[in-house]
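Here's the structure, in structure tokens; my notes come after.
One protein chain is absent from this view; the other protein chains keep their places.
== chain A ==
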Amino acid sequence: MSMETPSGLFRFPITKLCMVSTGAVALSASVANYKYIFLARYEPFISDYKQYYRYFIFQLGCANETDVALVILLWYQFRNLERIMGSYKYISVLSLALVYTTLCLAGLNLLLNSLLPWKMLNSLCTGPLALILAMFHFYKEYTPQIYEFDILLTQPWTRRSNKKQHKWQLNDQFLVNALVIILLLNQGFSGIGCGFIGWLCGIFLDRGLFPGVDRWRLPFIERLLISTGFNDSNDAILDDADRYRDIDTDAAGGNGNEPLSLDDENANDEPARPLGVQFLDTFRR
């Protein structure tokens, strides 16, 4: 096993799903001018308008563009988790964390605001901030640090030999840390509060206080993962099939008398360049 996670999203279906859906939901909401449905505030949405649905969807879409960018980057960094857990467990844990963070945040928001006289935690964050923080705990817990490096900051333009040096020690995870911090600060106090609760949810999940990490698996998803060819064993079968087909066509080419099998018309006549390459070639050549 190599130390670095391979770059790209090959065989990271859940990471890809998360990244694409984060961008797609935000984009379509903004084209349709429906971004506001992801805002969740006790006052006035819950107290006056009784729009409880906002509690269930506020984590699904980001209302501001910086968050979209940060969240997409973080999903990409978290692909380590998918590698460790496997796609099926990863999506199950994700769904579980989503449910727990949503319940915690919505419940706290409802309780605090309806029981206490002053408005604490009036607005919840938009976007999957809490979910990201829950996953951040898992990331920190299960991803080993690979390397670290020092940044030496020396005062310039001085001739003295005993220069004052600041030493700044960073490791390979500093990018993730920095992104998480920006994401937390990006929405002000509500972001920090919700992030903290999300992070606690992550810890509780991991320690078993919130049950389900080991046993809960999403139904029906496994079949979907297999049918789209992300499962390893399935890939092997596909590869074999390819190989056999190659042999078949070779044999057919050998003695021209033999008619080709029926559905081989497409297989044989496939142009050398796939469609995508053809499009690019239109502009390149």
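Definition applied: contacts are C-beta pairs under 8 Å (C-beta built on N, C-alpha and C of every residue); 3 or more make two chains touch, one makes a residue touch a chain; residues count from 1.
Here is the rule we use: contacts and distances are computed from a predicted model.
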Chain not present in the shown complex, as UniProt names it (candidates "RING-type E3 ubiquitin transferase", "Trafficking protein particle complex subunit", "SKP1-like protein" or "Translation initiation factor eIF2B subunit gamma"): "RING-type E3 ubiquitin transferase"
Residue among A:Gln51, A:Asn64, A:Ser95 or A:Asn177 that touches the chain left out of view: A:Gln51
Residue in contact with the excluded chain [from A:Cys18, A:Ile37, A:Leu183 or A:Leu225]: A:Ile37
Residues from chain A at the interface with the omitted partner, ascending: 30-33, 36-37, 39, 44-45, 49, 51, 54, 252-253, 256-257, 259-260, 262, 265-266, 268-272, 275, 278-279, 281-282, 285
